[in-house]
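Input: one structure, supplied below.
Here the complex is missing one protein chain, while the rest keep their positions.
By written order: A and B. Residues from 1 in each chain.
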Amino acid sequence: MTGNLVDIRNLNVRFTGARTVHAINDLTLTLKQGETLALLGESGSGKSVTLKTLLRLLPPKRTQIDGEIEVNGVDVLTLSGKKLQAYRGEEVSMVFQEPGLALDPVYTVGDQIAESVMRHKGVRKEEALSTALDMLRRVRIPSPERRLRNYPHELSGGMLQRVMIALALACRPRLLLADEPTTALDATVQIQILLLLRDLQREFGMGVIFVTHDIGVAVEVSERIAVMYAGQIVEEGTTREVIKDPRHPYTRGLLAANLHDAARGARLNAIPGAPPSLDTRPDACSFAPRCPLAEPACRAALPPVHVPSDRRRVACIHANAFVAAE
Amino acid sequence: MAAVDTDILEEPVTESGKGYWSGVGARLMRDPVTLICMAVILLLILSAIFAPYLGLADPYKGSMIARLKPIGTPGHILGTDEQGRDMLVRLIYGGRLTLFIGLTPVVLAFFIGGTLGIVAGYAGGWVNTVIMRTVDVFFAFPSVLLAIAISGALGAGIVNSLVSLTIVFIPPITRVSEAVTSGVRALDYIDAARASGANALTVIRVHVIGNVLSPIFVYATSLTSVCMILAAGLSFLGIGVRPPEPEWGLMLNTLRSAIYVNPWLSALPGMMIFVTSLCLNLLSDGVRSAMNVRD
């Protein structure tokens, strides 16, 4: 109805158990068809939980979810059984951080891709295998015919991640979720995978949500960035806006901590402290305890969300002050 | 030098600084099955220890006229055995020997096998090869056969049963402690301790033992039930405890002939073995999960 591929409205995710954790707090996010969004955040910011919620991978017993998630007009939170299975794989699929753990060691990579194609598309084995071969070609694996018959342990880390991507894209999903897919890889391999994902996104025209903690990676793959902190989105905009004109103090701190332009030997302007534990639902700005600009109002209530332009927002009292200051 | 302090804020500290064991205790308290098993085992041990002071009848003195009385006979609440001895008294006294023979070999094997395994796991190399290949030889034989063979060779008797059962349980305990020790050995804090100049003995004492003892201990607890059954089995075969000593396995053997006359009665020692080993197993499972810090 809205024309968005992904529509997340007022999502709250809470883990119950020995300790309650408010992992996602009132998160609203949209993604248009064919768009690549980087969810940028540190450990515990809720970026991976957001992905898992989108795929409904969280254990239902210990998770309380409310809010709305629509992917391509389908209400994701009410899916179950066959429909949920079809949704995972056909509509949405995921690439994980450790391809070595996500692939089954006892089947060849060709069989694994073919199996997924057969299950979702209902085609015969030969046809599925030729799709698998075609996919290995598209992820630029050298001598794909031979690789089809390889087991995961026979492949290097970068090759495995290519296979993982081939598997994820074999059923032509509209939405690809990538959970730190290059974090475990070496630098020279990481850039290959990033560029491959960028090319494939253009080729297949799918939407991509790319979770990462690395700003450089986000810049390479995405056209939009949403910065997460304590289960909330604190800043969102196009990659250019967020990198060149960061408005939230946390985004600014993260950019400084990347050190790409830090003067050698100069003292780093580090963000003090550590992220909050989230055992209560935030009722003020979660970043205030670490923020150099915090004032009493920040600690009294949730920060207002400034919307300087369409699809750009900053959850900070000072969002406009930055513009005046510069 | 105050510059650094600006980087640090009061960070919330997650848990209160209580020790590890109080956490284990708290988790155990939330587990009714383990608590019940613990109570049963405790009751058995206490009654075994204090049997002579309970004012019970003589477990050796029978009566030719009161043989094989059924369960519920006045004066003999659990009946009498084939020589007219009170079953309840025999079962309580039997618990003494059965538990003693069931637990002692495991305790001995825990110390011997644990030491061997920790040494093998920490040292690695040829020391590991010698210890572990020797242990592997024992694994070639099923434990029951091994126990019977050694007991048979040594002759019947309590001490010989203890010796043979200890030998049977050293290899599995060695293997488990070697595995957990080599796991711990690979962690960086061991390297950090070595890098501080500590010798192997100090590293083992301070950094290894504390971290491997509980998994080895839990594994050993799970062996007590097996050991008890094996001990009873040896007595049943006549190569363990000799009559007229009360012992559950032996009692099961001698009451065998009464199985058609009074089946419930002859099943009693078997029930005791079953209940005790089940409780020991469940207890060790419960303790194992309570000791797992990460959940």
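Here is the rule we go by: contacts are C-beta pairs under 8 Å (C-beta built on N, C-alpha and C of every residue); 3 or more make two chains touch, one makes a residue touch a chain.
Rule of thumb we're sticking to: contacts and distances are computed from a predicted model.
Visitor: Out of "Aldehyde oxidase", "Carbohydrate ABC transporter membrane protein 2, CUT1 family", "Hydrolase" or "Glutathione import ATP-binding protein GsiA", what name does the UniProt record list for the absent chain?
Guide: "Glutathione import ATP-binding protein GsiA"
Visitor: Just to verify: which one of B:Leu43, B:Val206, B:Ile259 or B:Leu278 makes contact with the chain not shown?
Guide: Here the residue in touch with the unshown chain is B:Val206.
Visitor: Which of B:Ala198, B:Leu237 or B:Val275 touches the chain that is not shown?
Guide: Answering carefully, the residue with contact to the hidden chain is B:Ala198.
Visitor: Looking at A:Leu58, A:Val123, A:Val219 or A:Ala294, which residue reaches the missing chain?
Guide: Reading the full complex, the residue touching the unseen chain is A:Val219.
Visitor: Can you name the residues of subunit A that touch the chain not displayed here?
Guide: Where subunit A meets the chain not shown: residues 42-43, 142, 156-159, 186-192, 194-195, 213-217, 219-220, 238-240, 243-244, 253-254, 256-262, 264-265, 267-272, 274-275, 290.
Visitor: State which residues belonging to subunit B touch the missing partner chain.
Guide: 1, 3-5, 7-8, 11, 13-15, 17, 20, 187-189, 191-198, 202, 206-207, 210-211, 293
The rule is simple: only the chains that are shown with their structure count from here on.
Visitor: Whole-Å distance, subunit A centre to subunit B centre, using C-alpha means?
Guide: Computed value for the inter-centroid distance: 50 Å.
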